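Just one protein chain is left out here, and the rest sit where they should.
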Amino acid sequence: MISALLVMIGISLLLGAVLGYSAIRFKVEGNPLVEKIDAVLPQTQCGQCGYPGCKPYAEAIAKGEADINKCPPGGEEGIHKLADLLGVEYKPFGEGAAPKAKAVAFIDEQTCIGCTLCLQACPVDAIVGAAKQMHTIIVSECTGCELCVAPCPVDCISMQPLGEDIGNWKWRYPTISIVPVAAR
Amino acid sequence: MRQLFKFHGGVHPPTHKAESTRTPIAQAKMPSRLVIPLHQHVGNRAVPVVQVGERVLKGQIIGRPDGRLSSAVHASTSGTVSAIDMQLVAHFSGLPDLCITLIPDGRDEWIEHSGVDYKQTPHTELRHLLREAGVVGLGGAVFPSDLKSYSNKHKIKTLVLNGAECEPYITCDDLLMRERAGDTLRGAEVLRELLYAEEVLIGIEDNKPEAIAAMKKAVEQDGHQHMEVIAVPTLYPGGGAKQLIRVLTGIEVAAGVRSTEKGVQCFNVATAWSTWRAIAHGEPLLSRIVTVTGNVEHAQNFEVLLGTPVEELVAQAGSRPDTNRHIMGGPMMGVDLPSGQVGVTKATNCIIEGSDKLFPPPAPALPCIRCTRCADVCPADLQPQDLYWFAKSNNFGKTQEFHLFDCIECGACAYVCPSHIPLVQYYRYAKSEIWQREREAQSAEVARERHEYRQFRIEREKQEKAERLAQKEKAALAAKPAVPAPLPVAAAPNADPDDTLQMRVDADVAKANLQLRIDAAVARAKEQAATAKPRNTDALTPAQQAEIAEIEARRAKLREMASGAGADDEPPKHN
Amino acid sequence: MTEYLLILVGTVLVNNIVMVKILGLCPFMGVSKKLEAAVGMGAATTFVLTLGSGASYLIQHYLLGPDLAYLTTLSFIVVIAGIVQFTEMAIKKTSPELYQILGIYLPLITTNCAVLGIPLLNVQAKHDFMESLLFGFGGAVGFTLVMVLFAGIRERLEGADVPGVFKGSAIAMITAGLMSLSFMGFSGLVK
Partner (left out) sequence: MWSSPFITLPSSVSQIMLRVLIALIPGIAAYVWYFGPAILVSIALASVTALATEAVMLKLRNRPLKPFLSDNSALITAWLLALSIPPLAPWWLVVVGTVFGIAVAKHLYGGLGNNIFNPAMVGYAVLIISFPGHMTHWLTPHAIGMLELPFSDQLGYIFGGILPAGLTLDAVTTATPLDTLKTQLHLGLSVNEIREMPIYGYLSGKGSEIVALGFAIGGLYMLATRIITWYLPLIYLAALFSIAGFFHLYDPAHYASPLFHWFSGAAMLGAFFIFTDPIGSPTTRKGKIIYAVGAALLTWLIRTFGGFPDGVAFAALLMNICVPLIDAYSQPRVFGKKGDGK
């Protein structure tokens, strides 16, 4: 009985010592994961995930506080990428959080009064203008986050879906195949 | 006898070239109107420099190059600009692009032009002339020739002149070489000078003996020292630039590598001819030779003004009534044109009139059985069955691992596929999806930078404000014991506590004023909106209203969180 | 020498720990979606198993002996847990990606029945030290081999037109079954 105890205690002490040493030897600083998650997110900074921007959301995911299916602009593919990165199961979007077609904000220049409220709301400084001057959207920088729509006191901002032109046209998935293949 | 090299794979589709080589090149009739796309080349779209209603002369620039990688567009004949708008163009998408519509006046009146002696002209000047003349690669790639005729420090040993013309049906280069060998070689000589190339190898597939003979004769007659006409085996896609370079020199130019880095440059024979016209005669690229063949009464090559609507062109060859499609280019890589109204462009080497009899609609595709017939014919040594497997399941990362971007879309794989899978379409689909993702990743990167900079800016402003306030208070504190001091200078105006107070009041007033102004403006705008048109929030569906409410709620939450975060951060510091 | 070779061939192919003994299925199913993950898991398991077999032999022979045989399982678990902890820390430091990919399956090597099974089988078969090491190493190599092959198949299956209800784990299980069927071809090769 005593010998059994001694043996177990001995093993435990030895392992404890080795593990204690390696805990110091293999110490890992920081969490490089946040950067990786942030790189997957679409950077719209729209806050639809419930966090004030993409980086905070990435931090929350890394800490395990947030689900991976809270980013509609990232689309299904974004969730798949996050699932792959984190080694977790894919999770579909919740009710009513489905991604919308990409759109950019458009300011009706007739109605704009130049109040600068939308300038303050834009997370990527994609609206130019000055007080009492008409504002306009820099289409190429607009992420389509919709955060400028609500602050406008005269409701002159609307979201316009991006049309297809020769520049951004994409080849379609071939359809004449008789075996329908569901995209993953 | 020169040693020739081989490339992997290749196919032998029926050539159908004899139909259109029976008669010499004919001048196409002046069309009723010209639809000239402003984007006929690789790079940026040309910028229109004429107005609607303006009269232009033949050869006048109507579209200026935009940026370095771009080319000029000219009026193909004299006439009046009737529209500058979106028209259907020869593009896989079938989408419209910006075109200039010209109504010819029938006088065909040239703008003043003259050639130069290329031997007496500096190279930069020659390249400028090419750019102004809108000369681009006429083999189908339409890359601006001025950029290609610059070796950029790389020593060019060989200039390959591409007269292979491997695609079935197309014979425009064949006829060009038969009838205009002299000027073509002169143009090649100019390009050789520009590149300081040691030799010019003219590769022509051995199914064009007349063209080979004509070119050989011209080389002899004009005494071109560094030129050699070489018959290469007929094998599709032996006329691809990379493949022809491989066959003639043994050099392999990988995807994403410029051939000049390997000491080779390749031009199409028609480009060489146009180069000569542009340099020696000052004639910009206004027309090209187009093969009209397929389902027509008399297949033939025509000299066609750029912008000529395809319908008017094919009518001259006697397009048969059961024609149901116009294919621009060859049957292996061509574009199914969206309409007969599309204008001929610099890339239009051939128009094939198609019918269900000539090109039966594709059989339904069966699953891939991995028979590797596609891999056996792939000229880029790819594994098309694997590319297909991953493209089919949207596994784009894997397609790139299997070198999707080395695919030249020659169509040999789909040609031999016993399962009749539209392989090339899968590759194009995968490529454009990857491009889109890259675009998105880039814009996400930009957005991230802008967002981070904005946050940095806001933080800085906050800090500066805090510092200013702190300074003021410090100054105020310092000022109090300084009051008895006789020096009024020490009491800086803004150091006065009353002053600070005054400022705050001012700020409040300003704020109030702003609010007033905003209110007034809101009222005004509302009035205006009410009279002008309904507000965008009027007449909303309940779903939209719910959406707006949801966005509002999100914003409110954000504000709350932001202010919460701000409170946590006081005093401001970076962690 | 021949004996050692036979042990190796026997454990890698004929009595493959996953395909024939059907041990260690949870990492086999769990970490075989990606080839790199499978290779990483195989390497980690090989490390743990080889070290574990050696350590458990020493404990069995020099610490426990016949008197304390009832402590075998308990002490083996403790030792294996210790080695897994160590491996986990080492991987976290050297390859954060692999650490992330392996995720929960890395600490779960502890409860991988193959990892406990092999030292226990060693005891049962009365292997000497060298044989124990080889048996552990061979078993782990066999585990890695089928993991990697299986991961290759699963990567390809992602593109296959598998009927809806069989997508994912179901077809993976069937594949594992058919692989096991194929491995029966080795039966009789080594006694």
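Note that the chains take the letters A, B and C in the order they are written out, and that residue 1 is the start of every chain.
To be clear about the criterion, a contact is a pair of C-beta atoms (placed from the backbone, for glycine too) under 8 Å apart; a residue touches a chain by one contact, two chains touch by 3 or more.
Computed from a prediction, not measured in an experiment: that's the story for all the values here.
Screening C:Ile22, C:Leu35 or C:Leu63 against the full complex identifies C:Leu35 as the residue touching the chain left out. Within the whole complex, the absent chain has one touching residue among B:Ala380, B:Ala430, B:Ala447 or B:Ile551, and that is B:Ala380.
Checked against the full complex, the candidates B:Glu228, B:Glu311, B:Asp336 or B:Glu547 give a single residue touching the omitted chain, namely B:Asp336. Here one chain is not drawn; of B:Pro104, B:Pro168 or B:Gly238, the residue touching it is B:Pro168. Summarising the interface, chain B meets the missing chain with residues 7-8, 13-14, 92, 94, 168, 242, 246, 252-255, 257, 325, 327, 329, 331-336, 338, 354, 359, 361-364, 366-373, 375, 379-383, 385-386, 402-403, 406, 411, 414-420, 422, 424-425, 428. The chain not shown here touches chain C at positions 35, 148-149, 152-153, 155-157, 160-163, 166, 171, 174-175, 178-179, 181-189.
FYI, only the chains that are shown with their structure count from here on.
Taking A-B and B-C together, the chain pair joined by more C-beta contacts is A-B.
Using the mean of the Cα atoms as each chain's centre, the chain most removed from chain A is C.
Note on chain placement: the centre of chain A and the centre of chain B lie 31 Å apart, centres being C-alpha means.
Each of the following residues of chain C touches two or more other chains: 158, 161.
Among the residues of chain A, those in touch with two or more other chains are 179, 181, 184. Contact residues on chain A toward chain C in their complex (touch as defined above): 3-4, 7-8, 10-12, 15, 18-19, 22-23, 26-28, 32-33, 84-88, 179, 181, 184. Partner chain A is touched in their complex by these residues of chain B: 39, 89, 91-93, 95, 97, 362, 364-367, 392-395, 421-422, 425-426, 428-429, 431-433, 436, 439-440, 443-448, 450-451, 453-454, 517-518, 521-522, 524-526, 528-529, 532, 535-537, 548, 551-552, 554-555, 557-558, 561-562, 565.
Residues 367, 389-390, 392-393, 395 of chain B are the ones that touch chain C when the two sit in their complex.
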